[in-house]
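Only one protein chain is missing; all other protein chains are in place.
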């Protein structure tokens, strides 16, 4: 059955708001505003960095601990691309690609990966219910990603 | 004459679906899923890589031969940006920018370029009718793109 025009507009609006949610995430990260990042999650929100060699943070308190680390402006400059979104009422899921410029131990790092996201609309606002991060590579700019790609390959 | 609200919503929806089409293309490429990439094209779809020093592939069979090469996960990590789309009923055309991280002969390559796309809606789904790829440069990360830019300039 075809969607009504109201449903279509609701879905389009949801998609726009979800894309903007991921954009705000990036802006707050680059500015080192950890608390503002946490506000983009639901209260029971989860950041799952297991596949990125990072911890899992469940709920506002744990997220706050985790995102404190982004306190320093411009130590992590993330960019979001290739967003795929599936809206189902007040829930949605999606994937998006990540490219980022980082500083680690005083060195320039470059990373590429993806997020698997779950979104939920609460009190009229879309938020992250879960972000699962996976890096394809996170390497010194001088080294490049060829070696990391080789390792991924040999593991798979 | 102004568009009706139905027409506006149809166009907005088409644009969203086309953007997601290019996002899916990237996701399948990075996962090395050549067959899934080909499913995003119409049966008579064309990949034209002439301006990228690659072949032309016309039709599902040729596309399948071509996209088999993306079998290895993370050997090509494409990101799409700057999407411009013109919708005309069940046809559309557009351009989008490409940035990518590649591995060639065991070395880290970085590329930037653009796609000139034609899209067609068939059985309710937008697909690529044609993708023309042009690289501004595709160079080893260690070398950079300055030399490539110089060559483009001397040719033009």
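A and B label the chains in the order they appear, each numbered from 1.
In the analysis below, contacts are C-beta pairs under 8 Å (C-beta built on N, C-alpha and C of every residue); 3 or more make two chains touch, one makes a residue touch a chain.
Since we're looking at a predicted model, the values are computed, not measured.
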Of the residues listed, B:81, B:104 or B:118, which one is in contact with the missing chain? B:81
Given A:60, A:75 or A:93, the residue that touches the chain left out of view is A:75
Chain A residues touching the chain left out here are 5-6, 9, 12-13, 16, 19-20, 22-24, 26-27, 30, 72-75, 77, 79-81, 99, 101, 103, 106-108, 141-142
Sites on chain B contacted by the missing partner chain, in the whole complex: 5, 8-9, 12, 15, 79, 81-85, 95, 97, 99, 112, 114, 136-137, 141, 144-146, 149-150, 152-153, 156
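Throughout what follows, only the chains that are shown with their structure count from here on.
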How many angstrom lie between the centres of chain A and chain B, each centre taken as the mean Cα position? 24
